Each structure stands twice: as C-alpha cells, then as structure tokens.
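Missing here is one protein chain; the remaining ones are kept as they sit in the complex.
Now for chain A:
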Amino acid sequence: MAAAPPYALYVCPCSSLSSTTLAVHAKRASAAPADAQADEDSTFNSHDPRANYALYPLDHLLFCNECDCIRCPRCYTEEILNWYCPSCMFEVPSSQVKNDGNRCARNCYDCPICTSALTVAALPRPSETHLNPNETEQGRYILQCGYCEWSSLDQTIEFSKPTKITEQLAKKRKEQRRRKPEDKAVSTAHGADQVDGYENLMAFYKEQLAESGDASNTYSSSPYSSPANLAKIMSLYGGLSVNALKKAREKPQPMREARTDKEGLQVHSLDSSAVDEETVRRLQAVDWQDTPTHEQRFSGPLNHQAIQTNELWPVATPLRIRKGKRCSVCRQFLSRPEPKIPNLRYKIRLLASNYVPRLLLRPLNASSTTPNPAFRLRPNEAEMSPLQPNIMQQYLLTVRNPIFETVKITLATSSSTPGKVSSRVTILCPSFTVGPAGDVWDEALSSSTTSVATDDGGRQAAMASLTGKSTDEADRQPEAGKIWTRSRNSTSIILEVVPGALKPPPSIVPKSDDEMLAEELTEDKDVLEIPIFVRAQWDAVEDTDASASAGRKHERRAAEGEKVRKELAYWCVIGVGHIADG
C-alpha cells in the first residue's frame, strides 16, 4: 500500500472478496448465489494477498448512477478516444496509427539509453568560421539527451536541418546499412533486417493488391460494400446469387508471393556457424557495460538486435491514449474527457466521491489536525509515531455525506482486525445520521443545521460546533452511543483501538520451525488496518417511471409518495498506522 497512514481505501463491491451490495446481489443472484451469501457473513481481510486488487482510493473510483453501483477498473470498460504524442502534444488520427504504428511521426525521439526526450541541438561552427558565418554553409544539428549525455554523434549521425528529423534519420539509416556490408551478413542472419524486410514486403504486397484489381471492392463506394449486405440484397431480389455473379466476372490475376530479396524475401539458412562466430568475435570486443539491457533492446524495433550500446538507434516516442470509461453493465459513459489534448477536462465524469459517504480518521486528542502526509511542508516535519501495542487509542472517525439527502449510516466491524496481528476495535456509536450536503449558502441563509441536529443527542454537539470551542471541550469524555461532533454534512464518532502486539507473548513450550516461520512478519503486515462495513440508507425522490422500469429489488417504494428508499453498502479499509515493534 503506497499511501502513508492514515488513509482510507474503498472496496468495490464487484470483487468476490467483499460482500456485495444488494444492488449487485439482485443482478448477480443467478451467477453466484452461494458465494455471495458466504461473503456476506465474512469480514473483509485487508491483508489478504488478493485484497490489493480490490482496494482503491476514492478518487480512482467511479459511480454508475443508472445501476447505483460503485465502479472500479475491474467493472468498467475502457475505450480509446484519441491518440496523442506526449512530447509534442499533437493528436494522431486513428488511420495514421493503423498505418504507421503507435509512434510519433514528427520530430519526437527518446534517448535509447535512458528513455528521456531528445532535443535537437545545433553543433557549434568551427572556430575559423565562427565569427564569419558563411551563408551557403549548412548548419549541423544533432539529437541530444538532456539527462545522460547521449547524443546522435555516438552513432555519427548529424542532420543538416533541425526539422524533418524522421526523414533524415531514415535516410541516414539506409546510408549506414550500405556503408557496412560486412555487418550485413551478421545482421541478416539475426534478423536486424527484419524492419527493412518488413517494409519491402509491405511495399510488395501493396503493389500486388493494387495489381490484382479490387475485384472484391467494386462496390466500395456504394452502401453495398460489405459482402454480407450484398448477399442479402441479392437473395432478396432474386436473380443471380452472389457466387454466380463472382464467377461470371473475369477472374483476376492471382496474387503471387515475394520472390527476391528486393521484394522482401529472406532466406533463412540453418547453417549459421560462420555468423555465430562473427557475433561471438564482436561480443568479445565489447565490455559488459557496453551491451544493451533488455529494456534498451526492446525500446524499438530497430534496437532488437543491437549488440553494443552504440548501435542503439533513437526511439520514436510512443503515443499515449486518452480513454473513455463505460459502465460494463449498462454501457453508459462514466467518464469521458474532452478531445482537446493540452488540457484535461471532462465532459462526463461520475465520481464515486460525489455519491459515496467518505470516511476520515484522525487521532482524537491530537493538538492539530493531522497533516496530509503528501503535504509535508518542512523536511524535518515529524512522521507519525508508531502505535504502541496494547495501549488503547481513541480516534475520531468522520463520515462526510456528499449527497443532498440526510443519510442514515450504519457501521460494522469485527471486534478484532483480521490478519496476523489482531487489534481490538470498538465503534462507540455505530449507527447515526449525517446531514445533507448542499450549498454553503443554504446553511447560512436558513437555520437548517439546528433542525438536522435534533436527532439523537446531537444538539449539544451541534451547539458546540456552532459556538466553536465550548467550555467543557477539554474534559469531555467519549460515551457509548453518542456521536462526538456534527456539522452540516458530516458526523464524527469515536473509535477505540487497542493495537495488537507484533510478537506473541513468549511461551515456555519451544516452537517448531513452521510456527516460527508463520510468525515471521511480511511486508506491510505491521500496518494496522481496520475494515469497516458501511451501510448508507436514504430516501430519494425519484422519477417513479424510471424506478419501476429498473425494477431494482432494494428500492421499496414508500406508500404512494415518490420517496424511494435507497441503500449503498461497501467495505472501507482504514489504515491507522504502523504498530511499534516490541
């Protein structure tokens, strides 16, 4: 888990690890009824090896408002909206991606050694002409890496102009291949010519296709272009069948295969001992650090067969994509960014954080609010001290409501946390209400806060929060069944945690090796994580037609009013901190 505690991770109900929400139950009842029932009773184990695949921070989760479900990367589908080069930020049309591959065809190149972007740099003029530049003299340019000092001079490549690098590079490569015929034998046998050979084959087959005459494509301009459509229409209107028609037409010249080297034919010779010797001889002359790593060799097709690092060719920058995300159940878009590449804005974005109550944990008697660990302002800022085992700690658990209805929250957790180190957890007030979210002005203009706070014992807390620090704040004791504080759309309760000891108490009986092994802690097992099952219920005013047609089981229509009871349930894992050793 990458995040530093305290953090909250949410479990998407789609995973079979967690118990499913009722909505998913209804949908998947046929799929795995027994499984789901078994899951319902078990506690989510955050230390399970599979748990990492189900836990997400809230900002990575989406919410489908049609299905009333949380959607995670496992239960939404992604589709490519557009391709772009991350370096020059130009969009590449999909046709070009199909033809030229997913690499930038402009001037963007990456360093073959360290993958950072290359820049075109001008070589300084020789000193005798430095102050007297000749107009006819062409400039000399190279590709240069700003990180590892690699430059195209390593490959003795210079360019005459700073633009059209791709064409100039292709020309240089051809020249280089012609210049070194002795390498050719080696590289051909090893398939370094694969790229060239592929290009030749492509050209050859394109020609062949053009020559064989688009027999199958006579109707390409008409709506009958697809053979299936044509067959259907032909059968509808009788007359000749498609096959008969095909036969009737003049038979085109059949396509032939590549025959010569120029057409892309490469003959593989089984006897490669001479080539192997040559390769070994070359490798002997190379130091180990001058041989390319796997990553470097797989950076681009031209580098697959490089034996030395100085044979590596600059890599055209791979394109990136922008994705739209659809709910895999109802196929509606959950997120769809705008097509403009240079900035990231969304046309559609259904965030889980706008639908799912958010949980936040912090120590009760901390002097200040615990800073978000990502916002460390000073280098010497103290890290969170580890938790002392077997000493009861009190935490404030704040539940924030993002929706515009008052929500009834029920929290549940097992009395001891799962995993090797079991800590005891008590939620002092497991059932409470959280007021609706809304405009801040709503609160200011109408005194809605007091009406919200009239529920179970919340008045005092509300008054305390309204008046700021109340006098008896300091000596206030947490009570079971009472909420701690309440504000407009959030409620805080007390959580009591007794961290377990990392090592069991010493025993007199000597342990077997297996037991010793079992006691050994693996990475991140000393993190105290509390799985909490959150169930939120609220009455939503909903369009009756929509709810009737949707036919969701968990929505009971309350009388004739259009109020519909809705429910959302999910597991949330809260990381409290590391437990001190000893």
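The criterion applied here is as follows: a contact is a pair of C-beta atoms (placed from the backbone, for glycine too) under 8 Å apart; a residue touches a chain by one contact, two chains touch by 3 or more; residues count from 1.
The rule is simple: contacts and distances are computed from a predicted model.
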Per UniProt, the name of the complex member that is left out, chosen from "Rab GDP dissociation inhibitor", "Proteasome subunit alpha type", "Dynactin subunit 5" or "Arf-GAP with coiled-coil, ANK repeat and PH domain-containing protein": "Dynactin subunit 5"
Residue touching the undisplayed chain, where the options are A:Lys347, A:Arg376, A:Arg476 or A:Lys503: A:Arg376
Residue, one of A:Val97, A:Leu351, A:Ala540 or A:Ala580, that touches the chain absent here: A:Leu351
Sole contact to the chain not displayed, among A:Ser335, A:Gln393 or A:Ser423: A:Ser335
Sole residue of A:Cys145, A:Val329 or A:Leu495 that reaches the chain not shown, by the stated touch rule: A:Cys145
Where the missing chain touches chain A, by residue: 57-62, 84, 86-89, 114-117, 119, 145-148, 320, 325, 335, 341-344, 346, 349, 351-354, 358, 360, 362, 369, 372, 374-379, 396, 398, 400, 487, 489-490, 492
